[in-house]
Structure formats: structure tokens, C-alpha cells
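What follows is a single structure, and I will ask about it in a moment.
Of the protein chains in this complex, one is absent; all others appear in place.
Chain IDs A and B follow the sequence of writing; residue 1 opens each chain.
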Amino acid sequence: MEDVLANLAYGFSVALTPTNLILVAVGGLFGTIMGMLPGIGPATGIAVLLPMTFSMNPASALITMCGIYYGAMYGGSRSSILINTPGDGAAIAATFDGYPMAQKGEAGPALAISAIASFIGGIIAVVVMTLLAVPVARFALKFGPAEYFSLMVFALSATAAISKGNLIKGLISMLLGLMISTVGIDLQSGVPRFTFGVLELQTGIDFLVVIIGMYALGEVFKFYESIDVSSKLRTTKFGRIWVTREQWRRCVLPILRSAPVGFLIGVLPGAGGTMASMVAYNNEKQLAKEPERFGKGAIEGLAAPEAANNAASVGALIPMLTLGVPGSGTTAIMMGALMMLGLKPGPLLFQNNADVAWGVISSMYVGNIILAIINIPLAGLLVKILAVPPKILYPIILGLAFVGTYTLNYSIVDFYLLLLFGLVGYFMKKLKIPTAPLILAAIVGGSMEQSFRQALTLSDGSLKIFVSSTISIVLLILAALSIAYPFVIDLMKKKKNVSASE
Amino acid sequence: MRFLRKRSVGLVGVVVLVLLVLSLAGCSSDNQAGEGKKDNKEAEYPVKPFEFIAPGGPGGGWDTTIRTVAKVLEDQKLVSQPMPVINKPGGGGAVGLAYMQEKKGSPYHVIVYSPPLLLINLNGSTKLSYKDLTPLTRLIMDYGIFVVHPDSPYKTINDVMEALKEDPKSVKIAGSSSPGSMDHIAFLKAAKAAGVKNLKEIEYISYQGNEGLAQLMGGHVDLFSTGASEVVGALESGDIRALAVTSAERIGAGKLAEVPTLIEQGINTTFENWRGLFGPPEMPDYAVDYLVAALIKMVETDQWKEMCEKNGWNEAFLGPEEFLKFIEKTNEEYKEILREIGMLKQQ
Partner (left out) sequence: MSSNLIVGAAACIIGVIYTVQAFYLPKAPIGDPLSPIYFPAALGIIMLICGLGLLLTEIKKGVYRNKEKGKTHRKNKKTITLITLTVAFGLIYAFIFERFGFVISTTLFLGAIFFLINGKRKWTINIIVSLVFSGSIWYVFGKLLGISLP
């Protein structure tokens, strides 16, 4: 314990130098802006700003990159809340209740709680990381293909189950997403599937194209329905930016519950922020006393995924820093950059480059505080976006959607996919099919199938491998429960009604 | 609140300023015009900016290589025109290859490739091959490494090969790319040289990115085949143990230098993950000569050597003719292995 404190104190002496303070702030602001643009997430942000960090010393370079990384996490949900267009996968869950809040004229509190929840989630995660980084990383190693498969089954079934109104429609949406994920070269056998001879499809359909298409374009198409009336319908009064005591009270527990969940999911290589925020949202909805408020602007439905998502982004750094195994596309780029700076991420990083390792951990505290300070006043500026007449705003969203899509793969093929998914998204909304299961399935579907087959190769074809570890069994039970839970609740309510009417 | 807002506006101003300064600094490198005015275009070349192409996304191996080359050439003023890098990812490099066909005969396009250039043709992903490019120079090499869990019963690479000879399904091999690509071929090449018969039956599990390393550390797979520079950190810390590197002689420093080569252990083969530059098909000779001359000067600079060391690249310069011969030879080797495991689908 004393060791940790001494190290941390040393870390702060690195992180609090004026240069590093400015760098983390600049990186954070930059990341926030990048995160708000559709399609440009932390990975692109860091990749394009990489050359600037070459001339810095390793600690400063990593601190800047981390700033961009969290900044993008904070920023991603801004556009979810304001215009129903998530900046990246992890921000999807923020549209569920964040956008309805903005429509009710509560954009200010929504932006504020998302910043606060992100902040608390981030800080909780950093504290856990400070104390337990190495044991947590060791725990993550226990996840083999079988455990990953069970985890993804759990996340998917929980998401399909929240569309309780019609489970079949939720399933159809999920199946569509899984179908999208089968496009491209099959990793286990190397054969192309559903690519129809198009080279660009061999790497698969980028799930960000699906998200941008279904949300940004879908939103524009939906706007067309109300094009003649909408200008009068929009709220132009934004009210206060801060949250009320009552709103805060609703959010405290969800935030505190979601942060550890998000952190743990984030630590697992390959799972990531999207899954963390979806699982947190589903948890809260199932635990809620009035689940029917969810999806209609429940503030805790926004706070929970935001806390989880930020905690996950901290968690994702652990395998990279302690094991040298990057857990996500973004951390992989960061690791590449570290190696170019002459560092070797891994357990020895903490011994050989203590200034870097502890400087970075300390800068996470500082970075989260700075980002909260940047983002809360920024909320006041950002709500003004809603004052832009929709007939100007929506074409601009359209333009940004195309630019964002192009920067993903520099390919025109993605434009056609974007238009296609825009239409799919619009018709799914019209036909009242939930879109969240599709998106989550499109993101995790590929690795779910691969994990399943990897596990079977390892076990020489025996399905027993999925029930041979405690972790896997627990996850599968949770998956079954999450499907059954809504029905059990219904049944109990019916019983209650019956006995009440007797 | 208002105070904060003012401050945040001020902050935005500062950021914009910082960025402007940085971008100006980035642009200030001088663009000298071609020396002397002669009337044929060969003598004036290059008169307009180049286009450097990475056939993969930002941050990947191809991208870092070509960006480093462009930066060193520009910093050392070896090329008088700007060299912006563009990304053409997709199809494991096949999209970039198709793009180069559109630029046939252009003296201003340069692309980077490595073994997948050969493999995507051999496994049938694309009809185009290295023959549809003009080789310029080979620049660097990385080598394959085979690592196991520290508690693994396999002490040497020969233990693994013996086990495979007895039961080809007994050792689960993992790699970071799909079957028939580099990590897989690297291992099969070694197995073949060691006399393992049923190459086709060896179980190979592919993981995305570097996930395979975590899977090995967690004890889920038996052996992980990857690039040597990817595992230096884990090797130094003792989280993994290396059985062999695929280079002809030992490489690197520290723990990596202690890893024996395949040849030392009686398995007479090597596997090289080379990276080199190519022009479009029918690139004019004067352009090839100009670029090769500039690259020869580049690899001698301290800046290039320093970048290689930072990235863990081994310098491996070859001029156009030797490079072509090298490619032809490796292409035959890959072909043989792919044929043996039934993945050869060359069109």
C-alpha cells in the first residue's frame, strides 16, 4: 500500500508538470472534438495525431495519447444526446435515454450527467487500476475462447431481451446483425464469405458504417416525415445545465454499480466499451423499479452506460500496460506508438520506465478532472447546436456522416453501405424493430462465431468446453436469466393482478 | 458558470493557436524546384508531388513503414517533392494492388508491401500478383518467432516437432492471421523442414490482432507463432518462453538474442517478413533510377538507422534486381507449402 502511494506521488510529480498538464488538456479537448464527429473515434484520433508525439519524451507522448483517448470517450456521447448520432460504438447506449431527454428539453442536464457519470466511472476505474492492475490483468488471462463465447452470448441475449415488447422482433434484429458480421474473410478458414467478389468487403463491414448509417442517416430520413412542422416543434428553451438533486439521487447507485462492471469488461482484450455500456444499460433496466421509464428519457439510463463506458476505456489500458497485449484497436495503436518511442509495454514497464507507467496512471486522475471541467461548460455551448434550424442542421449531419465514413477505410464502397444501412435503419424504426441488438450483434458477432470455433478446435470438437470453467458457466446462467427475467416479472405481475381481483 | 464558459473559449483559442503553429512547422520544409531547366521531362523529374500508398489502415505495419520512409526522405531532403501518404486498405492489400493498376506507367506512385503481396495471389484472393508491380527496393525484415507458456512441457522446437510427428493434432498452434497467411506459413515451413508429414492436419487457430499472446499466457493454446518484434516485452518479463526464431542468425538484444535459430537446432529453414517498396506496373526507368538512388542514400542516414532501431526493424536493403529474384524465390517456397495444405488457388 505504501509502495503504491509512493509510486503515485512520484507519478503526480510527472503528471503535474506544466507541460504535461497542458498536453493532457489539449489532448482531451482534441479528443472530445474528434469523438463528436461521427466515425472518427479514439483510434483514428490517435493515429492521425501520432506524428506530433514523436518529438516528445515517452511519458508526455503517452499522456497526450491518453488525453485524446478519454476525450473521445467523453465526446462520443455528446452527439448521441443532441442529435441521436453516436460518435462510436460505445456511445450507442447514450442515445437510448439521452436523446429522449434532449427532446424533452433536458439536453443540459443530459450533457451534464453524462460528463459527471463519465468522470465518476473513470475515477473509480483508475483507483481500481492503481491498486489492482496486475491481478486484474492476470484474471483477464483466464478468458479463453469458451469464456469469450459465453460472455458474448450473455451480452447479446441481455440486449435482445430488453426489447421485451416483442422478443421475436428483437431476435430478428439480432440475427440481421449477426448476418452482417459474417461478411468478409473467415478468420478460422481463410475463405471469403458473402463478399460477392468485392475486394473491399473482404475485411468485413465496418460496424461504424452500420452505426452511422442507421443512426445519422436514419435520423435524417425520419426528420423528412416532419419536415414541414418540425421547426415549430423543437424546443428552443434549454433550461439549466446542471442536474437537480432528484435527478442526481436517481443516478448515484446506477453509476456506482456500472463503473466496476464496465471496468471488468474493458479489461478483457477484445470486449470493449460497446459491450460494457450495453450490459450496464440492460442491468439498470432490469433492476429498475419502473423499467417502463427507460427509453423515454430516464436519466439513470444515461448515467449508467456513460459510467461503464469510461470505466471500460480505463480498463482497456491494463492489458496493454501490464502484459503488452492491446485490448482494442485504439490501445493497439497506442502500443505501436510506445514501441516507436523505445518502450516495451509489459510487466517490466513498471520497473524499467516507472516515470512513464506511474506518470500515466496519475495523469488519468488529472485527465478525468480536466475533462470534466472542459465538458461541463462545453455543454452550455453545445446545446446551442439545437438552436440551429433543423433544415440547416440535418444536411450538415448528412455531410459529416459521409466524411466520417470515408475516413474509416478511404473507400467509396462504404458510401453505398452507408446509404443501404440508412434505409435499413429508417424502415426498422418504421416497423418498430429495435436497432440496438442489430448493432451489438454486428460488433461482437464476428468474434462470437470465431470464439465458438476456436473453442471447438481446442477441445477437439467437444461442446463440454463451454461448461468446463466456472466463468463460462456463470456467464451462460446469466444469459439464460436475462432472457427469462422479463417473463418471470410478467408472470408475477399477472399473478398479483389475479389475486388482487379475487 | 459564465466565468467557466469564458475560460473555455479562451482555451479553445489557445488550442487553435498551438495547432496552427504545429501545422505551420509541419509545412515549412522547403520545396525546392527541380535543378536546372532541361527540356525533356526525364531530366526535370520530379516536377509534382508523389503519392505514397499504404495498402492497410493507419497505424499498421505498412502504414508506419511508408510514413517513416516519407519522413526520412523529406527530412534529409533526398526527394525534392512532397510525399503525402494515403491509405488504401482492404482485401489484405488487394485493394491497394488494384489501385496501382489504375496508375500504370506513373512515375509518381510508390506503394509498400510484405509477404501478403504474394500470399493474396497464391490463395486466390486476387488475380493480380507481384508481377503487376515494379519492384524498387527491399528495405527491412522482421522474423517469425515461436513462443510457448513458461510451464510448457516443450523445451525446444524439436520437442514440438516430435510431438507433431506422433500426432499432428496434439499441439494447438495459434497465430494472429488467418490460415494460409504469414504466421501459419512460418510455422508450417519449419515443420516441413523438420520432417513433419501431415502438414494439413496440424491444428491452427487464428486470433485477431495480438489476442493470441494473451491466449498463450493464459494457457489456452500450446504455441504461438508471431513476429519477433511483437513479443519482446513479454519475453523480457518471462511471461512467455521462446523456442526458436526463423532468422538465419540470431537477432536483437537482451533475451531475444538468447533465442536460438531454427538452423542452430537442426531445422534447416528460415522465414522472413520482408517489407519493400514498389512502383506501379511499367514505371518508367528514369523514375525507378531516381527513387532507388534516393533510397540507397536514405538507408545510409543516421535518422533511418535510428527509426529502424526504434521500431525493431532489421535493415535488409536489396536493389531492384536482387529484390525481384528474392521475391521469385520466396513465392515458389510459399506456393509449395500452400499446395501441400490444399490452399493453393492461384488463378
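Heads up, the rule we're going with is that a contact is a pair of C-beta atoms (placed from the backbone, for glycine too) under 8 Å apart; a residue touches a chain by one contact, two chains touch by 3 or more.
Because the structure is a prediction, the values reported are computed rather than measured.
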Next item on the list: Could you tell me which shown chains are touched by the chain that is not displayed?
Entry: A, B
Margin query: For the chain left out of this view, which of A:Pro42, A:Pro192, A:Gly301 or A:Gly367 touches it?
Written below: A:Pro192
Next item on the list: Tell me which residue among A:Val128, A:Leu178, A:Val383 or A:Ala442 touches the hidden chain in the full complex.
Entry: A:Leu178
Next item on the list: Go through subunit B and note every residue touching the omitted chain.
Entry: 19, 23, 84-87, 179-180, 200, 203-204, 341-343
Next item on the list: Since one chain isn't shown, list which residues of subunit A touch it in the complete complex.
Entry: 44, 48-49, 51, 166, 168-169, 171-172, 175-176, 178-179, 182, 186, 188-194, 220-221, 224-225, 227, 391-392, 394-396, 398-400, 402-403, 406-407, 410, 412, 415-416, 418-419, 422-423, 426, 430-433, 449, 452-453, 457
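The rule is simple: only the chains that are shown with their structure count from here on.
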Margin query: Using mean CA coordinates as chain centres, what's the gap between subunit A and subunit B in Å?
Written below: 31
Item checked: Of subunit B, residues touching subunit A in the complex -> 1, 4-5, 7-8, 11-12, 15, 18, 22, 57-59, 64, 67, 71, 86-92, 94-95, 98, 123, 125-126, 169, 172, 178-181, 203, 205-211, 213-215, 217-221, 229, 231-234, 236-237, 239, 310-312, 343
Margin query: Please output the residues of subunit A touching subunit B within their complex, sorted ascending.
Written below: 25-26, 29-30, 43-44, 46-48, 50-52, 140-145, 185-190, 192, 199-200, 202-203, 241, 269-270, 319, 323-326, 329, 332-333, 336, 339-342, 344-349, 373-374, 376-378, 380-381, 409-411, 447, 450, 454, 457-458, 460
